[in-house]
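Note that one protein chain of the assembly has been removed; the remaining protein chains are unaltered in position.
After this line comes chain A, so read on.
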Amino acid sequence: MEEVLMPKLGESVTEGTIEKWLVKPGDTVEEYDALCEVITDKVTAEVPSVFDGTIKELLVDEGDTVEVGTPICMMETEGGADEPAVESVEEPTPAPREPAPRSEAPEKADARKGTRISPVVMRLASENGIDLDEVTGTGFEGRVTKKDILKVMEEGPSEKRVPAEEKESTPVSEPAPEPQAGQPAAGEEIPVTGVRKAIANKMVQSSQEIPHAWLMMEVDATNLVNVRNSHKASFREKEGYNLTFFSFFVKAVAETLKEYPILNSSWQGDKIVVNKDINISIAVAGDDKLYVPVIRNADDLSIKGIAKQVSELAKLGRNHQLTQKHMEGGTFTVNNTGAFGSVQSMGIINHPQAAILQVESIVKRPVIVDDMIAVRHMVNLCLSIDHRILDGLVAGEFLKAVKTRIESYSTEHTSVY
């Protein structure tokens, strides 16, 4: 009998969520057959079997999140137990593997549930009627320490007291039914799991940690539209994929980041790390899921090269085939919000990057050019910045430089190759 452990799906990944089991007890599988789909905050991946054998028991339910190294299922194998129980999916050459996680992982899982309670904490809690779930632990892995309990005994359960006082005051004003009247009737409940949960966590982290500031600039994209339209049909015919407006914007951003490297940086607590590579993250939606794959070294690529990558990544995204490899290493995000008709938006930065640029819809509008009213193709570029790293001035200069680049595209001078 062998245990299959939750594999480590990337360097900083510590836990994963079983999205879907692809096998059931009694199934016979061969080594490398997919056992289940796992979602981490970075990637969705299939966990391959590391043994030939029969599935005996699934230890983790779909939707549950467990730490890397936690046993997820039991398998009956024929051969000896000489096969390693842990197999890394992303690292074909396993780094020197410490045996520790294997035995420690289940303990850690228990710690989350609060079962590691020391004798003194148990005694003080029961003597004083303290609910340990209400005590914030400051010890190792959030363990409730003796000092934590003593603090609660000294200060009293402050959180509990508040609702008690509210209760006393409510009967005086109004009886209970009022809030019920205001509640909408409950409809379908959608469990938050997998990618949705990962997106939610990432967004909360970003909006809580990063003080966002926003800028928007109007750009005249008339020249760009002309350039693109002049190549559109022949490009499609020759290359087999679309020459999108978005590729031009990514190109302009990559070039401008070279000029303003501070936008291509990351807040790291006590320092700002300026990234050498310009790796542009782009948002790709697939059904109800959102992926953010990366165009590496976008500054090295031609517009055609970018268009090709955008096309390939979008296709992989739609088919849910993007892996961690596709998603890691991004240094700046360009988001094609215009694709669904938006003309203005305030993006949440892709943590830990310094900024995100939203490219809105290109729309024809009357504008004043040389004191005359003209009909031009206009686009709004909306930039969200990490105000710890960037101030309005540099962000404005950056955006202006992007604007200038886009406005200076021309059929004569711009090559897509």
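Observations on the model:
The rule we apply is simple: a residue touches a chain if its C-beta (ideal position, glycine included) is under 8 Å from a C-beta of that chain, and two chains touch if they have at least 3 such contacts; residues count from 1.
The rule is simple: contacts and distances are computed from a predicted model.
Protein name for the hidden chain, per its UniProt entry and selected from "Putative ABC transport system permease protein", "Pyruvate dehydrogenase E1 component subunit beta", "Amino acid ABC transporter membrane protein 2, PAAT family" or "Molybdate-binding periplasmic protein ModA": "Pyruvate dehydrogenase E1 component subunit beta".
Considering the full assembly, A:Gly139 is the residue among A:Gly139, A:Gly286, A:Pro352 or A:Gly396 that touches the omitted chain.
Of the candidate positions A:Ile55, A:Val121, A:Val253 or A:Ala395, contact with the hidden chain is made by A:Val121. For chain A, the residues touching the absent chain in the complete assembly are 118-123, 139-140, 143, 145-147.
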